[in-house]
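Missing here is one protein chain; the remaining ones are kept as they sit in the complex.
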Amino acid sequence: MPFIPHTPADIQTMLQCIGVPEVESLFGEIPTDLRCPSLDLPPALGEMAVGRLMRDRAESDANGLCFIGAGAYEHHIPAAVWEIAGRGEFLTSYTPYQAEASQGTLRLLYEFQTMMAGLTAMDAGNASLYDGGSGLGEAVLMAARSSAHPGGKILLPATIHPHYRAVVQAMTRDQDLEVVEIPFDPVEGRIHPKTLNRFHGQKVAALVIPQPNFFGVLEEVDLLTDWAKAEGAIVVGLVNPVSLGLLKPPGLWGAQGADIACGDGQPLGIPLSSGGPYFGFLCCKQPLLRQMPGRIVGRTEDPQGNTGFILTLQAREQHIRRAKATSNICTNQGLMTVAAAIHLSLLGPEGLANTAAVCHARTKALVEKLTAIPGVTRLFSGPFFHEVALKLPKPVAPVLARLARLGIQGGYRLGQGYAQMDKALLVCATETRTEADLDLYADTLSWVLNVKEG
Amino acid sequence: MPFIPHTPADIQTMLQCIGVPEVESLFGEIPTDLRCPSLDLPPALGEMAVGRLMRDRAESDANGLCFIGAGAYEHHIPAAVWEIAGRGEFLTSYTPYQAEASQGTLRLLYEFQTMMAGLTAMDAGNASLYDGGSGLGEAVLMAARSSAHPGGKILLPATIHPHYRAVVQAMTRDQDLEVVEIPFDPVEGRIHPKTLNRFHGQKVAALVIPQPNFFGVLEEVDLLTDWAKAEGAIVVGLVNPVSLGLLKPPGLWGAQGADIACGDGQPLGIPLSSGGPYFGFLCCKQPLLRQMPGRIVGRTEDPQGNTGFILTLQAREQHIRRAKATSNICTNQGLMTVAAAIHLSLLGPEGLANTAAVCHARTKALVEKLTAIPGVTRLFSGPFFHEVALKLPKPVAPVLARLARLGIQGGYRLGQGYAQMDKALLVCATETRTEADLDLYADTLSWVLNVKEG
Amino acid sequence: MLETIFDISRDERRNSQHIPEPPAPAEEIPERFLRSAPPPLPRVSELQVVRHYTRLSQLNFSVDTQFYPLGSCTMKYNPRACHVLATLPGFVNRHPFSNDDSGQGMLRCLYELQEMLGEIAGMRAVSLIPMAGAQGEFAGVAMIRAHHRARGDDARREMLVPDASHGTNPATAAMCGCTVREIPTNSDGDVDLEALRQAVGKQTAGLMLTNPSTLGVFERQVKRMAEIVHAAGGLLYYDGANLNAVAGRVRPGDMGFDAVHFNTHKTFATPHGGGGPGAGPVAVSERLAPYLPVPIVKKSIDDKGREWFSWSGEEDLPDSIGRLATFAGNVGVLLRAYVYLRMTGAEGLRRISGFATLNANYLMARLRKAGFTVAFPGRRATHEFIISLKPEADACGISALDFAKRLLEYDFHAPTIYFPSLVPECLLIEPTETETLETLDRFVEAMIAIRREAQTDPQRLQTAPHAVPIPGGGVGRLDATRAARKPDLIWKEKMSR
Partner (left out) sequence: MLETIFDISRDERRNSQHIPEPPAPAEEIPERFLRSAPPPLPRVSELQVVRHYTRLSQLNFSVDTQFYPLGSCTMKYNPRACHVLATLPGFVNRHPFSNDDSGQGMLRCLYELQEMLGEIAGMRAVSLIPMAGAQGEFAGVAMIRAHHRARGDDARREMLVPDASHGTNPATAAMCGCTVREIPTNSDGDVDLEALRQAVGKQTAGLMLTNPSTLGVFERQVKRMAEIVHAAGGLLYYDGANLNAVAGRVRPGDMGFDAVHFNTHKTFATPHGGGGPGAGPVAVSERLAPYLPVPIVKKSIDDKGREWFSWSGEEDLPDSIGRLATFAGNVGVLLRAYVYLRMTGAEGLRRISGFATLNANYLMARLRKAGFTVAFPGRRATHEFIISLKPEADACGISALDFAKRLLEYDFHAPTIYFPSLVPECLLIEPTETETLETLDRFVEAMIAIRREAQTDPQRLQTAPHAVPIPGGGVGRLDATRAARKPDLIWKEKMSR
């Protein structure tokens, strides 16, 4: 029997000990009218047959040369990352409730928290949330709980990933929070600090600042942070962790720094995988610590003075605090943080900094090549990190379809998330794209744009 | 620096301690005229670039639907096999010289030896040789050393894999051994026991018996073994380990059984990999034990009576016995035996037996379908295991080339190894081939054979 | 003593094989956006990284190395095939926004998984999006609220949960803006029906129930409960965390539930990964279908008559509670569940719940015969059961915690302790179907031996573990109070010599 080790003799021994004639008898307490006949599922296959099935299906999934970013990024992942993260002891253990039997996971999580807090210049970090979008949702709820203006407005710029904003909507809808969208400057592609002035004095609970924003543009984080702090609002920095190899960390924005930093950890060694599993990270300044959702690992000692690590501050969590917990999260994205910690250790400071710098340089080069095509222009003027919004001379959808057939995933169609942007394309080039890749894209796009319709 | 952890400060500390100004000084004893200027090698690439290069190359290597056997067989390999065999502690340890620090490898090898000895019905097994061909070479040398007729003839049937025979030739050439080829019966495709009569009383040192033979045909192993034992010869059984799920093991051939069993372990969980790494296995009856080449693991105890495992009978080996050793082998195919032990444990007795039976049934079905094509017939009449030689109405080479372009690796061209067999094709279907695969092959072959030359 | 990765960091150590050549300085990014110092990450060699994390891994207990009877967590064998086949290059390298053409293999798997989960749940429609059980609960309660809202009855904001419910249930209700009312359990381990009857009313949004419950028994009156709640206008949510006990035998839909989540990481054998990731797909009845979280995989027939799979979003489900994940949830985890279900089929699933139940009942019977106190002696165990160490605690002055810690020294992971909190000094024990009789017997022997120690040498338990015997990583019982009092959550020492 697949995955069941019982021999007929074992079964007899066990039934005898229990004192029942057969396994079915063990279900006697279930009302008979509830018991269902056999289910209509596909027939069981051996591992060999399933293997063939899945290999065939995986082979039909080919990504091609990818210039899409939009919240998920193709990066070099050292081979060692998953070779180690995939070890059975990391893979098949659970949340480290028994600290003494889980020092591997716990010590790693402590290291992970340190790395993320270091990257974001925060005082503490948790052991992960589900993904960037839901992580932002948690950050917003956390900000609302901690704010000097309870029940105040949550300002959510339109320059945030449309799906992130949708998740925040879904997560806050039943909380009666007032989430307000901030429009962006159509020339620069980012929030004009003046836009905020209309909220002056209006009990702003929190301001979320994306850096870089969804268009790849760099927001004026210092000005925005200072404005929000002056209003008594909590500042949530939504950041791409790879960009932090190059960009100023949220903890240092403006005079006082942001209060919370969050984002999606996917760029740190996690494969694209059609969208998941990734992980959300969440860091904060000391005063907000006890409002943090999720697992947190702390350092402590045993009676002999040996250093050890343990889940701590559990009074925040659902299994202790139930309805009063900071979140309902229980299972998180543990294994992904194992990979991220290994990934960051392999890259080191220079690795992350150079990766970020090369991403920027590649994107710059890509944009130069693409905007050399007649009719292709940059949509926004603001400085960028590794994504740029372009305006094409034609609607984007058919262009992308044609590019895909030629083996190129050409970018994200901004019309999906923004009205009146049907000719806008968001492109990205990370360190994985070579000069030859960029040329191929530019040549192919140029050809596609010149092909007669039909 | 790739893979070198030294910091500039470390280097200074170390040089100071040694008392030299620079690393180059450490090479001062090398005569200057021997030192070479820089080598002409391709420039160093980062892991990301090499990764892309290798992925591109691997993608250009596609095997298609495979009906080739001829010494290497596609079998189901449970996913757990390489997930566990690839663990760093197995992968990056060395030959277990320090037994107490290598109980993992040692205990596994003891289990492996037991499994192989059990499969072949022998008394002992070693911890692997390089591959099937060189393993047969070692077995022949071992037989020659142990024989009652030192310097006698080694009978090597022509029904043995041509490459195996070539390896035996290469390994024995400088030993002044008389290796004699035994022809096969052109009707049955195997050794006719009568063929041996001409060697009667001629000091036969050893007879090698392949089962199944290279044509997939089953030799009359009982008769052959009895004949050889009567001549005072050592009998070497050359076997496919998967076939032993179904077939009589060499240790039980004839009245007394073979003395040595050897073969290629590739079918036991090792991927095809264009020919290697595989592993050779070698088992023998008790009296020949001290003539065995290679590592052997034994069970022993520590002072507290704990069971432990250790390399033993090392007096046979090159590092102790030098020129008088049973072989020069040092590094063997260790990791492959790790995989094989795991593979055999996952399959168990029924798994191996059924796999062998299904291989046979699939091949039988394949042959029925192919011989239904006009002009395609079986070449030999002997009973077979999971390979069959066919005669095509056309030369095989262009047919195979055409099949390959259609995604089918159609078999082994027997003309490569045997004269006058240009229209003979050796086909194989293992348990991995579905009914649909067989039909596809039959349909495609039929089409190819009917296409006009050109 | 193993160090942290920061202890072994050294200035100027680097892995150049992973460091791209720096480009010309990024001049066009104005200074004010840039960080002034490199990020504080460790500087270690690749060998150091591999060795450090390999050794760390060895400090963990895990299913692959130990019996791990952690109640409510279903720590069963996670077939390697699921892992390997879900991480084939074609699957892991695909961008979430790549066009659907490039994802037909993955989408087909997910579509079929939706269908299979619907069948297993006895429900009408499925969304795979939630990324863990708790998010599945969120989706469920949010759908229940959306349903009431759509009916113009938004005052229904009280969620009922049994007092033994898992913490995520009340926490979820709160996140959905509900107040929580706990319903007591009777001495048999069933919900007190009378109390339920009295609790329902116009304010009732619904009831969240795990069945079998976290007490390790099957809630026999579940249909009566459904009637009571439905009659009062509320809906019923099924927390599927314990589905391994009944999968293929009883369907939440048939029990009267309106929504259910699966914990694929429990029932369908995704490895737990030291905390995750899992997945928490939700299945719902007809009336909640319009509210499912998006996106959902839909099937259509293309112009060549072939099946075609694509994500369908807000356009197709305008009443959806919206998005809970940035992209499509934990696709990789869902593929693992798909592979697992293809290997078990319906009969295999039934067998799984059968043997999970057999193992639990056998272990319970043996422990009871050995004199341990079973929490609900009149009841069958489901896939798990509870024993109370209250008598041992009273007699010897030891606690369930002490017992658990001592079990680690016997090379067993401890069962869940102190949950559910109704039963004093409890162990919630879930052996799962993949463990052998021999392992269960060894566990019983250890339990008996520890109880004997409790009588003769209670201190041995109270100070356990002394050091889990793993090289370089052994720690004795860690001081949790100290950890919480002065939280030390990140490494602050200087990071190089």
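Note that the chains are named A, B and C in the order they appear, and that numbering of residues resets to 1 at the start of each chain.
As a convention for this text, a contact is a pair of C-beta atoms (placed from the backbone, for glycine too) under 8 Å apart; a residue touches a chain by one contact, two chains touch by 3 or more.
Fair warning: this is a prediction, and the values are worked out from it, not measured in the lab.
**Student:** Which is it among B:A124, B:V140 or B:I182 that touches the chain not included here?
**Tutor:** B:A124
**Student:** Residues of chain C in contact with the chain that isn't shown?
**Tutor:** 8, 10, 17, 45-48, 50-51, 54-55, 58, 63-66, 77, 79-81, 89, 343, 411, 434-436, 438, 469-472
**Student:** If the missing chain were put back, which residues of chain A would it touch?
**Tutor:** 1-10, 46-48, 78-80, 83-84, 88-89
Keep in mind that, in the parts below, only the chains that are shown with their structure count from here on.
**Student:** Any idea which two chains share the most contacting C-beta pairs?
**Tutor:** Of all chain pairs, the one joined by the most C-beta contacts is A-C.
**Student:** Using the average of all C-alpha atoms in each chain as its centre, how far is it in Å between chain A and chain C?
**Tutor:** 20
**Student:** From the mean C-alpha coordinate of chain B to that of chain C, what's the distance rounded to whole Å?
**Tutor:** Each chain's C-alpha centroid was found; their separation is 45 Å.
**Student:** So how far apart, in whole Å, are chain A and chain B when each is placed at the average of its C-alpha atoms?
**Tutor:** About 48 Å, centre to centre.
**Student:** Give the residues of chain A touching no fewer than two other chains, as numbers and ranges.
**Tutor:** Only 46-47, 51, 76, 78, 83-84, 86-88, 431 qualify.
**Student:** Which residues belonging to chain C are in contact with no fewer than two other chains?
**Tutor:** Residues 13-15, 17-20, 44, 46, 50, 54, 79, 81, 83, 85 of chain C touch two or more partner chains.
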